[in-house]
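Just one protein chain is left out here, and the rest sit where they should.
Note that the chains are named A and B in the order they appear, and that numbering of residues resets to 1 at the start of each chain.
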Amino acid sequence: MVDLEKLKNVAKDTVSREDVKYLIGWRQGTYGFRVSPLFMTEPEDADKLIFSPLCVNNLATYLTLAEKLPVPRGAEPDTRKVALMVKGCDSRAVVQQLIEKGIERESVLVIGCPCQGVLDLEKVEEKFPGIHSPVDVQWGDDKFIINLPDGPQEVPREELLAKKCLNCRYPNPVMSDVMLWEEVEAWGNGEYADVKELEEKDSQARWSFWQDKFESCIRCYACRNACPMCYCEDCVLDRLNPQWIYRSNNISENTVFHLARAFHLVGRCIECGECERVCPMGLPLMTLNRKLVKEVRDKYDFEPGLDPESKPFQSSYRPDDQEDFIL
Amino acid sequence: MDSKKLTKDKFGGFIDLLSKQKLYVPQMAGETLRFAPVDSKDEVNLVFSNTAVPPKSVLFPQTETLYEYEAGGTEMIIPEGPEEKVLLGVRPCDARALTIVDKLFSWDIDDPYYLKKREATTIIGLACQEPGINCFCTSVGGGPASTEGLDLLLTDLGEGYLLQPLTEKGEKLCQDAGELLVDAAGEDNQAADKVHQEAAEKIVRNINVDGIPQKLEDLWESPLWKKVSDACLGCGACTFLCPTCHCFDIQDEMEGFEGRRCRVWDSCMFKEYTLHTSGHNPRPTRRERTRNRVNHKYSYFVKNFGTIACVGCGRCINNCPVNIDILDILSQVVKEAL
Partner (left out) sequence: MNDNLNPYKPEIVTVEDTWFETQGDRAIKTLKVVFDDEEKRESWEHRPGQCAMIGVLGVGESMISISCSPTEGKFLRFSVMRAGKVTQALHELEPGDKMTVRGPYGNSFPVDDWKGKKILTIGGGIGQAPLRPIIEYVKANRGDYEDLTMIYGSRTSADLCFKKEFEAMRERDDVNIHLSIDIEEEGWPHYVGFVPSLLMEVNPSPENTIAVTCGPPVMINFVLQNLKKLNFADEQIYTTLENRMKCGFGKCGRCNVGNLYVCKDGPVFSYATLKAVPEAFA
C-alpha cells in the first residue's frame, strides 16, 4: 500500500544528502486530474509530493533531457546524483538507459514506487468534466476512489485504467536503490488486443488506418521528447546535413518520422506509453511500438529494460536467432 | 445592417450558399478537430467545443510553398493566388487571434502569402456557449461573443441562429442569403445577449493582466523561470496549437528535379530554433525558451504592437503533457513582482 509519509521522509532525507542534486517526483497539477513533475531541492518541498493513480508521467525522461552546458572555466563539473521516483514501467526506462550507457549508474538514485496502475486522463476527464480544483485520487480494491469537490466517487478499476496498464506485467520497479513499499502482484499477460486487431486487417486497411493518423500529426515532437529512450543529443530526424526527412508536414514526411522513430525503438521500447499520452493529436503511437515489442518478444524471446547488466537487443546476436524474414 | 435570423430548417440552404466559395468547417482529422474543406453538407456539424488545431492553419498553413523551381534552374514560380474561402464556426477567441497575427504580417513589410489569403477569406464566427475548462478569453480582452476579426457572428438560439453582420463581407453574405434569412426580432437579440452573458459567466479561470509586461521585465533573472520550465519537454504542442504563434522556418526541399522553397511552422521551444551554426545557442536551455515564450506574448508583443499576443483559448494549458500552465506562470509573476 502506498505510504505517503514514508515517501515524503525518504524524499526529505534524499535531497538533504550532499551527493544529490535534486529529486524528481510528482506533484498535483494546477487543475482537475493533471499532475506535473516536481523538481525538488529543498526538504520543505516534500509536502508537495504525491503518489497516486494520477502519476502517469515517466520521469526517467528527465535524466537525459537536462541540457549539458559547458562547465565554466575553473569550475568543477557537478557530478551529484539525480534522485528519481519510478513506477515499474519507468524503472525499465532507467535500466534500458543503463544498458545502453546513456546514463551512468552513479549518476542516479532510484526510488521505487510499486504501482497498481494509473488513470487514463482522457477517460477520467470525460467522465468527470469541467473540474477546476485539483482532485485527489486513491487506489481502492479493484477501484479508484476519486475525491471530487462534492464528495468521493468510486469507479471500477477497468473503466479508467490507462491503456498501457491494462496488460502490465511489471508494476514493480525492476531496479531501485530504495523501495518505498511492498510489491504488488502483476496482473498482465502481455497480450496486445490492439495489435492483434490490426494484424487481422489486410495491408490496405492497415495503411488507411495509419494514413489517417499520420496525416493529422503536427510534428510537435512531443512523442519524441517525452520518450525516455529518445535521448540522442543530435536526433537524426532533426539533422539538416545530411537531411533524412524534410520539415514539411505531409503524409510522406510524417510517416517517415513515425516509422523511423518506431524502428529506432525496436528492442528498446519499455512500453511506458508516454509517446501516446503526450500526443496532442491523439495518435495511437503505442500500437506501432507494441507491434514491434511483440515481434521482438515472439521472435527473439527478448525484452528490454529488465537487467542493467544485459546487452542491448541489437548487439545480442545468437546463432539460433530467426532469420526467415531475410530475403 | 441589422441582425438577421436563420431558422434551422433553412440551414442546409445557407450551407449551399456558403459552398459557392470553398467552405471550411471543423472536421475530424485523425482523432481531433481542425478546419478542413467540406465535401458534402452532411459534414457540417456546428456542435463542438473548439478545434484542436486553430483556424490559423488555413491562413498560415503548417507548410506553405513560397516558390518552386527546377534543379539547376533560376526561374522561381510563385503559386497562384489563393481562392475565395469561407471559414464557418470560428470561435471568437481564434478570430481575435487573427487580428493579432495580422499586425505582425503587415508590419513594415507586408507578407503577401498570409495577407492575400486573409483578404480572400470570409470568417463566420460561432459564439461560445460552453467555454472549455481552461478558457480565459475574458481576462485578455475577449469574450465568448467577441466580434473582432469576424465578418459575421452566429449565435445558436436553439430553433435557429442569430446572424450579426460585422463587415462588408458579412453584409454581402446576408444580402446573398436573401429569403433564407428573416429580420431578427428584438427578442431574438435579447435571447442572444442572454446566451452570451451566460457563456461569459461560465468562464472560471482568470488573470489580472494589468502591469504584467513591466513585471516580466523586472523578473528577467528571477529563479521563477527555472522553476516553471524544469518539467518542460521542449516540444511544440503549446506553440503549434497556439492561435497567435506565428514563427516559421524556411526550407528548400527537392523531390527529383522539382524543388521548392517553403515555410513551415517553427517553435521557440525547440533547441534548433535559435541555434547558431557555430554551435553557440543564445537560448541554451528550456528555461530561456520558456521565458521567451511568455515574454513574447505578454511583453515583447505588447511593446511592439500594443496588445497581448494571447487570446485565452486555453490550448497551451490543455495540451501541455506536463501541466505547464500559463495562468499559473502569470500568477507567479504577479506574486513575485510584489
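Basically, a residue touches a chain if its C-beta (ideal position, glycine included) is under 8 Å from a C-beta of that chain, and two chains touch if they have at least 3 such contacts.
For clarity, every value in this text was computed on a predicted model and none was experimentally measured.
Asker: Which of these, B:S146, B:Q164 or B:S299, touches the one chain of the complex that we don't see?
Answerer: With B:S146, B:Q164 or B:S299 as choices, the missing chain is touched by B:S299.
Asker: Which residue from A:L148, A:A193, A:L240 or A:L259 sits in contact with the chain not drawn here?
Answerer: Residue touching the absent chain, from the options given: A:L240.
Asker: Applying the definition given at the start, please give the residues of chain A touching the unseen chain.
Answerer: Residues of chain A in contact with the hidden chain: 240-241, 243.
Asker: Could you please point out the chain B residues that touch the chain left off the display?
Answerer: Residues 66-67, 69, 71, 73-74, 76, 78, 104-105, 107-113, 115-116, 217, 220, 246-252, 254, 259, 261, 263, 266, 268, 273-278, 280, 282-283, 288, 292, 295-296, 299-301, 303-304 of chain B touch the chain that is not shown.
The definition used in the following text is that only the chains that are shown with their structure count from here on.
Asker: For chain A versus chain B, what separation do you get between their C-alpha means, in angstrom?
Answerer: Their C-alpha centroids are separated by 32 Å.
Asker: Quick check: in the complex, which residue numbers of chain A touch chain B?
Answerer: Within the complex, chain A touches chain B at residues 29-32, 34-39, 57, 61-62, 65, 67, 69, 129-132, 212-213, 215-222, 224-226, 238, 246-250, 274, 277-278, 280-283.
Asker: Using the touch definition from the top, list the residues of chain B that touch chain A in their complex.
Answerer: Those in contact with chain A are residues 29-32, 34, 52-53, 62-63, 133-134, 204-205, 227, 230-231, 233-237, 240-241, 249, 251, 253, 262, 264-265, 267, 270, 272, 284-286, 317, 319, 321-325, 327-328.
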